[in-house]
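Left out: one protein chain. Kept in place: all the others.
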Amino acid sequence: MRYLNGLLVIIIMFSGHCLSAETISVCSTCKIKSIKEGIKTAAEFDTLLIKKGTYKEFNILIDKPLTLLGENFPIIDGEDQGEIIRVTADNVTIDGLFIINVGTSYTSDYAAIRVVKSENFIIQNIVLEKLFFGIYLEKSNNGKVYHNKIIGDAVDEYNSGNGIQLWYSKNVEVDRNIVQGVRDGIYLEFSDNITINNNISTNNLRYGLHFMFSNDDIYTNNTFENNGAGVAVMFSKRIKMIGNTFRKNWGAAAFGMLLKEINDAEISGNTFEENTIGINIEGSNRIKYINNNFIKNGWAIKVLGACYTNTFEKNNFLYNSFDISYNSKLNDNVFNQNYWSDYAGYDLDQNGIGDVPYRPVKLFSYIVNRTPETIVLLRSLFMDIIDFSEKVSPVFTPDNLLDANPLMKRTK
Amino acid sequence: MIQVENLHKKFSKNQVLTGLDLNIQEGGIFAILGPNGSGKTTLIKIILGMVIADKGTVSVFGKHIKNKWKYRQEIEYLPQIANFPGNLRVKELIRMIKDLRQQPCEEKRLIELFGLQPFMDKKLATLSGGTKQKVNIVLAFMFNSPLIILDEPTTGLDPAALISLKELIQKEKQEGKTILITSHIMQFVEEVADEIVYLLEGKIYFKGGISELMEKTAQTNFEHAIAAIATKKSNA
């Protein structure tokens, strides 16, 4: 009897909950046939279960806390008319939709999903194709963009949009997304305390990830491959960049990472492989570069303009055409205990540290900076002789630019 | 057998042959003589195709030799200085030449004749000058060709070998072959030659038998007759 009472209480509680949050099905044979209609009929905190099918809708406005849940990836086809979903309420979850054909415009940034001034949103398991902008967060905080796949077909920068864009948004988590073929894979402007983890951003026209005026952000374990440039970090402070991979960013202005006016950042445990330029640094100060791998890049690190008090420690520089390139005679940066595959010194006292300092800047890199065509003379005997004499008595390269403790074995 | 017409050859500034004409018929031993630098070796090398003439034509066996090489199948040649690749063994050298010519060959008899058996496994660089010359002779005589050209064949030979060489030459002559010889040893020439071809200043100065030559120079001794040509010319 007592058990029966307990069961009754549970049943009542359960049905009471159902009363406050119902599930409404949307499909071509259901009572409710369109998403817009579904939203209109739904009460706050209801779930809209969108069944498999094609929904030709655009300008869908979600203005109350709702969950839009797709079943077997229903297709929402915007037919190039403009924006597809706009969220203006807090606590909205959008899950499991396949959105295509966002309208392209030169005057407004149409997005597949735009979140405006809202909090606690979750956007996950979304697939986007044929888009202009993908997921656009505007002055929205404390949300999550998780496990989405954005596949663009951008050709020109001027008429393409970004995959995931954050504008004046704070405390957002961007995790496990795949972004490709758009202008910027992930773009942050005036957005602080953002966490960007485990994303794969490839084949984008401009940058895989792009920071502008955003502070205290962190990105880890992301992969950036074959973008115009892997990651551009500009005019931002205290960014942590840890354990990311930057690969095959090839081209005249292609970098694994571009740092411009960046202060107090930490760059550690990243791998830069086969980029034209591993890291391009302009006017950036007090940055720590630790435990990074620079493998087979054209230039592992290219330093332009005034960069002060940066530290390069325990990095591996492996088989780069040029390890470090400077365009000035001044150096205020410290290189210590890095492994350089070009190092030809010895270690008589067997302490794992080479007895002769290593000079990572070749005179040839100056010549190439000045006359780029001379790159065809790379690795010629004549150049080796010139570089050698410059190493013996530096005339053009900064005298104090050296690693006094080059490692004999690469760091793990 | 060999027709040479209007042959000219100049080495840098040194005019060696100036319009040389020569006709050598089949059979017999012809000695090509002349003072040092008169062009004996050059003439031989042109006939062999080793030196290319500036002007003139050479026919061997009735055919022009220019840019040809097959006619050398019918010629055996003994070069003036017996230089061989040093790190080859005698045996290998003979085998190689046989391999290159692919003709019937009787080297065994010749090796015995000159007593070369103990040297067959030696490297050519370790042989003495005389032994090398013997190898040279073996190589020149081991094929059965109608035309034999010998450039200073007697160099470095001991008396026994010299006798064998003379016998060899006579035997070949009996077989109806044509033999061209150059030599500085007049005694040897007198002994073997049927006819003398005397070269002077790039031309044939004299061609004929030894008796004819002595008549012409009014000498009784062959060696003096030859010397007389040279002095007469320089006096004139």
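Should a chain be cited, it is by its letter among A and B, assigned in written order, with residues numbered from 1 in that chain.
FYI, a residue touches a chain if its C-beta (ideal position, glycine included) is under 8 Å from a C-beta of that chain, and two chains touch if they have at least 3 such contacts.
Operating definition for what follows: contacts and distances are computed from a predicted model.
A.B. asks: Determine which name in "histidine kinase", "ABC transporter permease", "Acyl-CoA synthetase" or "Hydrolase TatD" the UniProt entry assigns to the undisplayed chain of the complex.
C.D. replies: The chain we cannot see is recorded in UniProt as "ABC transporter permease".
A.B. asks: Please provide the labels of all shown chains that the missing chain touches.
C.D. replies: A, B
A.B. asks: Please identify which residue in A:146, A:168 or A:250 touches the non-displayed chain.
C.D. replies: Checking the options A:146, A:168 or A:250, the one contacting the hidden chain is A:250.
A.B. asks: Among the options A:297, A:310, A:338 or A:397, which residue touches the chain absent from this view?
C.D. replies: A:297
A.B. asks: Against the chain that's been left off, what residues of chain B make contact? List them.
C.D. replies: Given the touch definition above, chain B has residues 11, 45, 48-52, 67, 69-73, 75, 77, 79, 83-85, 87-88, 96-97, 99-101 touching the missing chain.
A.B. asks: At which residues does chain A meet the chain that is not included here?
C.D. replies: Looking at chain A, the ones touching the missing chain are residues 250-252, 254, 274-277, 296-299, 318-319, 321-322, 341, 367, 370-385.
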